[in-house]
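Only one protein chain is missing from this complex, and each of the others stays in its spot.
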Amino acid sequence: MEQSAVKGQKTNSKSAFMKPHIREEWVGRVYTFVCILVLIATILAIVYFVASKGLSTFITNGVNIGDLLTGLKWDPEGEPAVFGALPFIFGSFSTSLLAALIAAPLGCCAAIFMTQIMPGAGRRFMQPVIELLAGIPSVVYGFVGLSVIVPMLRAIFPGQGIGILAGSLVLAVMILPTITSIATDALAALPGGLKEGSFALGATRWQTIYRIVLPTTLPALLTGVVLGMARAFGEALAVQMVIGNAPHIPRSLFESASTLTSAITLSMGNTISGTAHNNALWSLALILLTMTFIFVFIVRVLERRNHR
Amino acid sequence: MNAKTADKVATVVICLFAGIIVLVLLGLLGFILFRGLSHISWDFLTSAPETIKAGGGIGPQLFNSLFLLVLTMLITIPLGLGAGIYMSQYAKPGKVTNSIRLVVEVLSSFPSIVVGLFGLLVFVNIMGIGFSLFSGALALTVFNLPLMVRITEQAMAGVPREQKEASLALGLSRWKTITSVMLPIAMPAIITGTILAAGRVFGEAAALLFTAGMSSPRLDFTDWNPLSPFSPLNPFRPAETLAVHIWKINSEGLAPDAGEIAAGASAVLVLTVLLFNFGARWFGRFMHRKFTATR
Amino acid sequence: MATTGMKVKDLSVFYGEKEAVKKVSLSFSPKQVTALIGPSGCGKSTFLRSLNRMNDTIGGVKTTGEIWIDDVNVNDPSVDVVELRQQIGMVWQRPNPFHKSIYENIAFGPRYHGIKNKKKLDEIVEDSLRRAALWNETKDRLHNSALALSGGQQQRLCIARSIAVKPKVILMDEPASALDPVSTSKIEELIAELKKEYCIVIVTHNMQQAARVSDRTAFFYMGKLIETDDTDKMFTNPSEKETDDYISGRFG
């Protein structure tokens, strides 16, 4: 090696061989690269798996893709079987949107409380509380939803208590941690000078929050909300227990409805792999996957705007 | 309304909302624990479940949950760390890296039942591992891995650049710099993230129905040889975890005290997750102090 | 032993499309301190960072030209960067000790380079700390966290850390700008001491500091090297008008 002429240290006496640091670097690179390959392979496998199964509805079972996306009637065991997934798509969107609408103000308020109003106690007390919400298993959420929220809604509103509102309430609690933690991070990352400048001009705390803090952090807050929605979109067990699962677009918030995930969970185990019904469920999963992609994409766009 | 009044009103409203959140959580915890705590006893935690008779416990399920968690983490942590390091240190910024990042995020918010069926087809059938803890651990890895990658990547990105440069300038290889200088600094964040992710593993049910299975063989808690089929340590035996057990009891339970068992098991689950949370915070703080403080 | 200097020929650095350093040729003699001065954004830090290829670690940076240390061209792609960097020490604007003990901060480099003997390491640690004028303040708490030291002490620890691996050249990027006057003067004393053995290149904003510590001065402006000369001459009688304007405080 040409370097050896200038080397002052004996470490490199092995330079005829592979130098230890080069070998070490090589080992590290290979190791991390293998890890990333495993990750990519997993991702490709699952995407391929879902796509191949989900697309076979259109290919082997001859269902029209437009009919699936816009059809209102879901009767997979009927003669002939009808696959219209619009009620599920509608259900997924309305529950996750409603959940986000409920959770977003709560989450943002919690974040403001933790960063602007009571930074000390807020962070020490609220943060663990909110992270805890993230750790509670969805089975338990569903169970609590069925035992508390559904009877409560049944008592207050007309209807069976089950439905989109019940699902949204359960989901709102579940996505609260996502929204809150992202909002908190964004607010905490705000340069201190910005706020102090506003205070120095004689603005009240609320004016500062409303005019300076919120507009600057808006893209980050939206990111949190969209990520929360994505999580709500993919949640299955808890929603299935409280939403009612009727494959129709409901006439009110308190009428049995269905989401993509609840339809999948409900029937996946009961159907036989390869049948039209089973394939149609995979198509729902494919729609779900595509939607999640779109959500993440929106987040990306928002983040990019945030950086600018 | 003048500015001062608006300020007061806004403050009150925000505090109110924050209060609501705390109340909701306390109510939730209170509800779960209140219903379940009375049923928890040493016997409940250690004895085997009963199908139709009252008085069944959750011993094997609790053990299975913990063992599965350990297995999953054994697979996830090395892979996740490696992939996260690659993403943050070696990957060239560009379209490919960005799209991997995008897909990783998609995967971590993918419904677990689909992952479960993927696991049934790939791990249980094609790879022939069968319904087993190992299959379950692999399925859990599928959606825990992206989480782990993200945690590692963010933690590594949070290490000040000067630290990395200082090490490189001393003539250390990149890999040594990563492992000896950057990882220790990123460690508290990684550990906190990992433990929180572990809570998710602990509570997962849908993915495990189809991979780890819904029943346990008789476990012989005196046989600790991992190769024996009845040993609790055998990773190739089927296992029902606590979350799956709750799901099963809630949906098809025949025992007269199914409700109480479900409530008790839920309480145990929540308490364990609580423990993880506090553990994570304490450990993260401990590590942070160890690396930075004066001692 | 360390009698090597550096020679730079036609060095250009690009951040994407932007040429941050434009065809700079400059040489650094051993046992001398060379100060790089110039207004913010003139490319002097970028220039300094390209000397040990630290710019490699940032994506999207392209470097052309030659940098010679002994008979090795730093910019040659086949050069082993890791070995190269061991010969070129670096000190940053903000003190950046590792999150380890004081002892470990120093011993970390040498141990990696193959010195496993505990006694030898102890010697290196003591020697480096003495040279950095830090031994007396830290000898009783070598195993405490380095982060507990004051800013000035941390910076001296960083200098000690970089000389522990026996470099030939030490690059300093505004090493005193984040420190108070007392610590600054200690660092300056240290530089004067170190120059007896090393070739030192220092970037500074502080003209008095450049005048105090350096033997030669190079003035950068808009990515170009405007003028380089002995420090005394530069500060009393610069040959270029821009240099004169900058030194006398008319801009920058």
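By written order: A, B and C. Residues from 1 in each chain.
One rule holds in what follows: contacts are C-beta pairs under 8 Å (C-beta built on N, C-alpha and C of every residue); 3 or more make two chains touch, one makes a residue touch a chain.
What we mean here is this: contacts and distances are computed from a predicted model.
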| item | value |
| --- | --- |
| Among "Phosphate-binding protein", "Dihydroorotate dehydrogenase B (NAD(+)), electron transfer subunit", "Na(+)/H(+) antiporter subunit C" or "Transcriptional regulator", UniProt-listed name of the chain not shown | "Phosphate-binding protein" |
| Chains in view touching the one left out | A, B |
| Hidden partner chain, touching residue among A:N61, A:T216 or A:T290 | A:N61 |
| Among A:G107, A:G122 or A:P247, the residue in touch with the chain that has been omitted | A:P247 |
| Among B:F131, B:W175, B:F202 or B:F276, residue touching the chain not depicted | B:F131 |
| Touch criterion as defined above, residue of B:T5, B:S41, B:S99 or B:S251 at the omitted chain | B:S251 |
| Positions on chain A contacted by the hidden chain, ascending | 60-61, 74-79, 146, 150-151, 154, 160-162, 241, 244-248, 250-251, 255-256, 258, 266-278 |
| Contact footprint on chain B, counting only the chain that is left out | 51-52, 120, 124-125, 130-131, 209-210, 213-215, 217-218, 229, 238, 248-254, 258 |
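Everything that follows uses one rule, which is that only the chains that are shown with their structure count from here on.
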| item | value |
| --- | --- |
| Two chains sharing the most contacts, counting C-beta pairs only | A-B |
| Touching two or more other chains - residues of chain B | 172-173, 176 |
| Set of chain A residues in contact with two or more other chains | 21-22, 25 |
| Touching residues (chain side chain B, partner chain A) in the complex | 3-4, 6-7, 9-11, 13-15, 17-18, 20-22, 24-25, 28-29, 31-32, 78-83, 85-87, 89-91, 100, 102-107, 109-115, 117-118, 121-122, 142, 145-146, 149, 172-176, 178-179, 196, 199-200, 202-206, 209-210, 243, 246-247, 250, 262, 266, 269-270, 273-274, 276-278, 281 |
| In the complex with chain C, residue positions of chain A that touch it | 1-3, 5-12, 19, 21-22, 25 |
| Interface residues, chain C side, partner chain A - complex | 1, 4, 69-72, 78-80, 82-84, 86-87, 113-114, 166, 168 |
